[in-house]
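Omission of a single protein chain aside, the complex is shown with its protein chains in their original locations.
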Amino acid sequence: MKKLINAVDDFVRESLEGFELAHGDLVKVNYDPFVVYRTDAPRQGKVALVSGGGSGHEPMHGGFVGRGMLDAACPGEVFTSPTPDQMEWATRKVDGGAGVLHIVKNYSGDIMNFEMAAELASESGTQVESVVIDDDVAVRDSLYTQGRRGVGGTVLLEKLVGAKAEEGSDLKAVTELSRDVIANVRSMGLALTSCIVPAAGTPTFELGDNEVEIGIGIHGEPGRERISMESADELTDRLAGPVIEDLGLNEGEEVLVFVNSMGGTPLAELYVVYRHVAQILDQGGVRITRRLIGPLITSLEMQGCSITILRLDDEKTRLWDAPVHTPALRWGA
Amino acid sequence: MKKLINAVDDFVRESLEGFELAHGDLVKVNYDPFVVYRTDAPRQGKVALVSGGGSGHEPMHGGFVGRGMLDAACPGEVFTSPTPDQMEWATRKVDGGAGVLHIVKNYSGDIMNFEMAAELASESGTQVESVVIDDDVAVRDSLYTQGRRGVGGTVLLEKLVGAKAEEGSDLKAVTELSRDVIANVRSMGLALTSCIVPAAGTPTFELGDNEVEIGIGIHGEPGRERISMESADELTDRLAGPVIEDLGLNEGEEVLVFVNSMGGTPLAELYVVYRHVAQILDQGGVRITRRLIGPLITSLEMQGCSITILRLDDEKTRLWDAPVHTPALRWGA
Amino acid sequence: MFSSEQAVDWVRRTAAVIGEHATELTKLDAAIGDGDHGTNMARGFRAVLERLDGLPEGANLGAVFKAVSMALIGKVGGASGPLYGSFYLAIGRELGDATEVEDGAFAAALRAGYDSVVARGKAQLEDKTMLDALHPALAALDAALADGKDLGAALDAAEAAAREGVAATIPLIARKGRASYLGERSRDHQDPGATSSHLILGVLADVVNGR
Partner (left out) sequence: MFSSEQAVDWVRRTAAVIGEHATELTKLDAAIGDGDHGTNMARGFRAVLERLDGLPEGANLGAVFKAVSMALIGKVGGASGPLYGSFYLAIGRELGDATEVEDGAFAAALRAGYDSVVARGKAQLEDKTMLDALHPALAALDAALADGKDLGAALDAAEAAAREGVAATIPLIARKGRASYLGERSRDHQDPGATSSHLILGVLADVVNGR
């Protein structure tokens, strides 16, 4: 394992220290327990957004803390859900009296830890709502299983809901928008290589020189099928197809397309993928009116990509365009 | 070789097509010859900036075309200098009557191709100046050799000079600022893995499981020495030391620190590196007042990083903060 | 009878055993999860040891298990953190300020721990989770005690049942936890959480039997 780290056990903390040193104008970091929060927290009267998840997905979530997006993020160990004390600390810290929304990705660990935190926080009188995002169409949904994972849609959710909260909407409206976004966003990803979890030191899975894992999760969980390597356009068809179908997109609709790198895939290749997504949607008469391209929800150094499509309406488009100023996403400010 | 590409020969063009589809509000792409240029070019009375170099370093340079930065960029084949017809086409296209500055990285190929283009363009009456950036301290400089390579400093140069030109400064002033920036910026990089040039299909160089290439170029040119793996802090010392020494930084000075990923190294590791750079400079009494962290001048999927330090003064700080709106860098707009 | 001393002994030795099996647990999790179960559990039980050092001499059973649960909830993360945290939390709540309890009372406490794992995780039997090791084990424990066996013998029966439960997870298709994302492909793999549950019960049997 060759990584730019010191002691494995110090990786998350040292990375957070560098992050705070770099972006101290926007964020502060608490180290026990780990919480990244806005320097201006709590914002009185504003609904506060708290998200969190395992580390190794940078810039998500810490990179999305700041004006127009999250109030706090709770980084767990690499690929491991954060613990309730983190979410509780964050919730108390950013609560501005208007309530706190927990943005949770659909993993049993994340859900249970956030649940415990919400229980603790409500005991102390804070009003907490939580929403669970499950946009990964690679996982067939069912009442009897864990259901779909939360992946790329999380980034878009945090941007849109962050803008809504920044506008001064109340907890009910912010929560409703979250559910609306979750209902209108889908994703699917693939891996060309595995990643190496520092604590493990060896690749999470083995992938042959000519193999691709389709439907990979963001934690190196194996996907639904393993195929032999294909062209970028063919692979793009495999990801975009299920996403478009599951969204039930119709001619004339407007969407935001998000092509994400798993960490190790360079930007130039993402544009090759975006090119074909645009061709596919164009053939279907769907209009791409907004887009996001880059490594925003990653799996350490994994090579691969994911495609996320969000159905837009006027409000979502307006909220997407609203100013955002965080370490990882910035415009209009 | 597993990459998200179609036919190898179509890679650069298809990536540019995706890039134009994604960022058509900011840039247009000409396909014969390849040139990325601002949608609003030529800007009458504004000094125009033209840069270029091999592809495979995305987002550089095409991602830096737009308001407050470049007017045009000429992408060559992967890791191969663009050809004179590209620079000539770009120069004519963006010339707004106030002259054109060619920003050239110090590689014999880049220099010779830009030279030929400048000769052709001046024949047709356009006033062309050119500056050569050579910030890589890994290469020992000498009158008798090619001299240092142009690496990370190029990104900072293009931002600062872009802001200067946007302000309406004339060709002389813009050229002088360029030379001033070049005199005050130094870089050095390392590689943990090689990259694979699509046309070659095999790694440019072999690096053992425990080896690091110190002083790597951005084209997978071997560096100055190969050592066995060390901790992030030790490796950071190896890069930052020569950079700081060569810049001759003194206590009390202000700098911009740019920690760059070679493409395959995840953001979380860059922050570990940034953390230690900050510690080193802090010990030396040097103040980091601006910073840039991310994959901005890459070598395809190579794992590794580079550290660039720019000595700041009031003007450079002001120009850094000036609004920029390009596909890859955006603030204040 | 089960005493605070045995409780501390159980937990300390569990920490050691989890440490020894961390790599194995992580490997199992890498196959159908995300490859961190061993690391999570080892990190959690290291924190448990620190907490125990902070406990006063002769602390009661409630205090011991509360400390264990807080350490796990605060350090394990993932799915197993809240689950094992709830497990020990409920055991401690059940045993309260006693420093020694009857076999039946201890068995009832373990049952309360199990119920709270179910409440937290909302999994069902044969979802390929730790429940598939814990449930048969506690059933065997109760049955053995009902037959008049002593706690040591009953816990050996429980350990054996847990071991079978772990083996029985192999053919199952996961319906909870990360492994569930794999659907069919989760078959033919042993569940890591069931495996760690079996290890924990094994240590308990050894402690009570003075091995």
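Every chain is named by a letter (A, B and C) in the order it is written, and numbering of its residues begins at 1.
Note that a residue touches a chain if its C-beta (ideal position, glycine included) is under 8 Å from a C-beta of that chain, and two chains touch if they have at least 3 such contacts.
From a predicted model like this one, the values you see are computed outputs, not experimental measurements.
Taking the full assembly into account, the omitted chain touches B. Contact with the chain that does not appear here is found for just one residue of B:K28, B:R92 or B:R224, B:R224. In the complete complex, the residue from B:N6, B:T126, B:T204 or B:T326 that touches the missing chain is B:T204.
Check B:S15, B:S51 or B:T80 against the missing chain and you find that the one touching it is B:T80. For subunit B, the residues in touch with the chain missing from this view are 33, 54, 76-85, 107-109, 112-113, 115-116, 136, 138-140, 144-146, 149, 197, 199-200, 204-205, 217, 219-222, 224.
By our rule, only the chains that are shown with their structure count from here on.
Taken as a graph of touching chains, this assembly forms an open line, each chain in contact only with its neighbours along the path. Mean C-alpha positions place subunit A and subunit C at a centre distance of 32 Å.
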